[in-house]
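Every protein chain of the complex appears in place save one, which is left out.
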Amino acid sequence: MDFFRNFPFISIVFSLFSAVVCSLLPGKAARIWTIAAEAILALLSAGTLLYTVILGESVTYRMGHFGAPWGNEIRFGMLEALTALVFALVLLLSVTGGARYVIRDVPPKKINLYYLLINLLGAALLALVYTNDIFTGYVFLEILTLTSGGILMIREIGRTTLAATRYMILNLLGSGLFLLGIILFYDVTGHLLMPDMHEALLELGKSGEYALPLSVTTGLVCGGLAIKSGLFPFHTWMPDTYGFATPTSSAILSGLVSKGYIFLLIKIMTRVIGLDNPILTVARNILFLFGLLGIVAGSVLAIRQNSVMRMISYSSAAQIGYIYMGIGLGGTAGFAAAIFHLLTHAVTKPLLFLSAASLMEVSGDSPVFHDLQGAAHRNRGAGFLFTVGAMSMIGIPIFAGFTSKLLFSLAAIGHLPFKTFSVLVILAVSTILNTLYFIRTMIRIYTSPEGKKEDRTPFGPQLSCVLSGSVMAAMNVILGLQSQPVLALIERGLALFS
Amino acid sequence: MRNLVYNYEEAVAVVLFGIGFVTLLFHRNLIKKIIGMNIMDTGVFLFLASMGYVKGGSAPIYAENADFYVNPVPAGLVLTGIVVSVSVTAIMLSLAVRLHQRYGTLNLDEIYRIAREKINER
Amino acid sequence: MRIVDRIRRWLSESPDLLEDAGGIGETRDLPREVMRREQHEADRFLSEGAKSFDRKKFRTVYGILAAASAAILIGVLLTAVAALPRYGVENERMDEVADYYIDHALEDTGAVNIVSGMILDYRAFDTLGESFVLFTALNCVLILLRRDEPGEEGEDDYYDLTHDNILRKAGLVMVPSVILFGFYVMLNGHLSPGGGFSGGAVVGAGLILTAAAFGNAVSARIVTEKTFRILSGTALGFYCLAKSYSFYTGANGIESVVPLGTPGSIFSAGLILPLDIAVGIVVSLTMYGIYRMFRKGSLT
Partner (left out) sequence: MVFFKIVLLLLLIVCAVSAAFSKRLLASVIIFMAYSLIMSITWILLEAPDLAITEAAVGAGVSGILFLMTLKKIKRTGNEEKEEKDENR
């Protein structure tokens, strides 16, 4: 049992190593190797979760021969292991489900480069989840930015190159601000490891010196990561990026990459700055405000869209707003709701993107609603999966979306009247807006134009897509119905987080 | 502000960061944006390295005549940063080449206009 | 009345011609006659005063917002810098970690150059991530610029510099010295300033100079496609395995078998020398590969 302790370290280094192997393999072998590697990652994360649940406390794993303040270390508890498990599973399912679109969109000789970037992306995500050192967080955040840009620009149509340029410029601006924030932290506290920084910050808090640099640092770190994860004023790159990329890439980008940045932000907030810090409450309120604006703006803009892919991208901008609303609410209830919604959205969004992509495929490859009419009859599996994803986004009780909305409203109870009121109103308004555009889409894909006999596509090629989609749908339903054990895990993990 | 005179190295680094930030936001040509991004990065690294400097300290390599050394940690971090900024420059420049092959210009406003026209008259 | 009209139009899903600010716009692939009908109706709709999206207005609003945010950011940063610890004076908070490195680097890592010791031993996980950032950059450039079909050559026929005698003669003198200096910096990483990244960059610049001065054919013979892939793969693989060995032994308290050797001699400082060579190879091949992708789109 004690060997399970090495699993996080093995999972990160193994996926880095399998990226190197993918560079030497041809396309098809690289795909099989990557799917096997992601499956192993999922197993290792499950093992870590088992180990941490049995152990009951968080483990710090020393990377190298030297102890805490000098060497480098990773730290994992229940919450990190659960997030790593969900990320690894979603990555595995997106890759298996979306293999067809990679073969369709990516030039044949560069398919192994695509799978190479997927492996690196997996390694960077796990490193962001597990790291206990803030500069290691920056390095793997940079790898995540470059690999997500890479899987975006691999589809060789003009619009993806343009969308990739815009995505990279804004993202690199965000990581520049984040790096400046880290540097100010290092200058003031003298440490790079999160627990030591926290002690130094507590001393500084008591003696009250460097108040201005600390508030500037919190602003830079929160602003940088908000820009990167696409919070409200910085969400303009999302529709072009997710709309025109390969469906697999947009599933991974929207489901996992922005979640990695938010998880790092939550870790810095709880472990470095500390939740009782007055500067942090101001920063969280600002994020709360932008989260609310993001929910409304994302939903309103999603209604106006004419292409199903852009509609889903705007709705994911709104969901990012939900998570920041949870962070803004604060307290264990607020953070637990935010992390629960982070996991729900990581499971639901790839499902929506992949099923929308297969619906598009059977309706002449055009994402416009006009052509999607009756697509669900032509491809029953994808229609059903899209409905499951849409139901969860609206918040129908069986699915996870309902539980996360319930958690948000419960978390909002204990706060100042205007905060509780604004959260409940925004939840209601956004549910109505979600219902508007998702029900409209569902009506459209199920009503074929006047009496046209829809010829059903053969089930053969759809197998891997529908299979992985249904596993994601099953995860969604499990999160929805069995949310209590997951929530308990999150709450115990949060308690051990700092 | 008197303190700004003492921290002149870090003040210059922040000014460089500002120049890079402004170039990145205002220039429409992609190559100018990449140069601005590079200036921004070097500004941040100058800020980081000037933190570790101690007046009269010698380079962090063991030598008999050195009485005390400069802080080695920022030097290590900036080395990582320089390699990151080279990789970012290489990727953005190859994106610029591909954009120019496809749209014929590097002015982002022009490219948006052409991209939008190409969509409508499919 | 217009709102109801718009909702009716929206429900009957005819395309809404107002595009959002700054985006590329929706993909509208309607059949030809539907397009014409929509166009006629759209003109009527637009002429009713609902001004369509105006590029100029967006540019000025963006300009003002960007200028304001840039000014606020720089002003705040300057005031923060004024309140930071003094430049050039011992920062006692930072010294706790720095003094440990300065005092113990020699006997812990065996490296005379404390920065190399810190990069490749104390904080080795960052540097592992670092060389994978370079590996990602190489692959993104390969994705964008590599041309697989031989036919696509024509477009950028370069002004070939090889028959330029000045560069060729200068190349004959400079290339060996640059590459020699690069290897020196790489191999002495743990003794004198330099190390994997600096040495690799210098050797990379040397390889680029050979490609520029003596033409693609000569440099393609030195670094063929196969050796490029195999060499960079094995160098990164070795680097990954060596570092995970030292992480694993460190984390579980097993004494690592790598000897530290006598400080000052070449074969000292345990794993740092082989790691420097591996990182040097990766960096130089990446720089050379990126240059060749920009120049000719293929390594042959």
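When the chains are written out, they are named A, B and C in that same order, and each has its own residue count from 1.
Following the convention adopted for this analysis, a residue touches a chain if its C-beta (ideal position, glycine included) is under 8 Å from a C-beta of that chain, and two chains touch if they have at least 3 such contacts.
Computed from a predicted model, the values in this text were never measured in an experiment.
K.L.:
As a test of the contact rule: which chains in view would the missing one touch?
P.N.:
B, C
K.L.:
What chain B residues would touch the chain not displayed?
P.N.:
Interface with the chain not displayed, on the chain B side: 8-9, 12, 15-16, 19-20, 22-23, 27-29, 31-32, 34-36, 38-39, 42-43, 45-46, 49-50, 52-53, 57-61, 70, 74-75, 78-79, 82-83, 86, 89-90, 93, 96-97, 100-101, 104-107, 110.
K.L.:
Under the stated touch rule, tell me which residues of chain C contact the chain that is not displayed.
P.N.:
113, 115-116, 155-156, 158, 185, 193-195, 197-198, 201-202, 204-205, 208, 287, 290-291, 294-295
The rule we apply is simple: only the chains that are shown with their structure count from here on.
K.L.:
Using mean CA coordinates as chain centres, what's the chain A-chain C distance in Å?
P.N.:
One centre to the other, that is 24 Å.
K.L.:
Please tell me the distance, in whole Å, between the geometric centres of chain A and chain B computed from their C-alpha atoms.
P.N.:
One centre to the other, that is 28 Å.
K.L.:
List the centre-to-centre spacing of chain B and chain C in whole Å, with centres computed as mean CA coordinates.
P.N.:
12
K.L.:
Where in chain B do residues touch two or more other chains at once?
P.N.:
17, 21, 51, 73, 77, 80, 84, 87-88, 91, 95, 98, 112, 115, 119
K.L.:
Using the touch rule from the top of the page, what residues of chain A touch 2 or more other chains?
P.N.:
Only 135, 139, 142, 146, 149-150, 153, 159, 161-162, 180, 186-187, 192 qualify.
K.L.:
Inside the complex, what are the residues of chain B that reach chain A?
P.N.:
Contact set of chain B toward chain A: 17, 21, 24, 30, 33, 37, 40-41, 44, 47-48, 51, 73-74, 77, 80-81, 84, 87-88, 91-92, 95-96, 98-99, 102-103, 108, 111-112, 115, 118-119.
K.L.:
Which of the residues in chain A end up touching chain B in this complex?
P.N.:
Going by the criterion above, the answer is residues 135, 139, 142, 146, 149-150, 153, 158-159, 161-162, 164-166, 168-169, 172-173, 176, 179-180, 183, 186-187, 192.
K.L.:
Write out the stretch or stretches of chain C touching chain A in their complex.
P.N.:
It comes out as residues 10-11, 13, 15-16, 18, 20-24, 26-30, 34, 76-77, 79-80, 83-85, 91, 93-97, 100-101, 108, 121-126, 128-130, 132-133, 135-137, 139-140, 142-144, 146, 148, 229-230, 232-233, 236-237, 240-241, 243-244, 246-252, 256.
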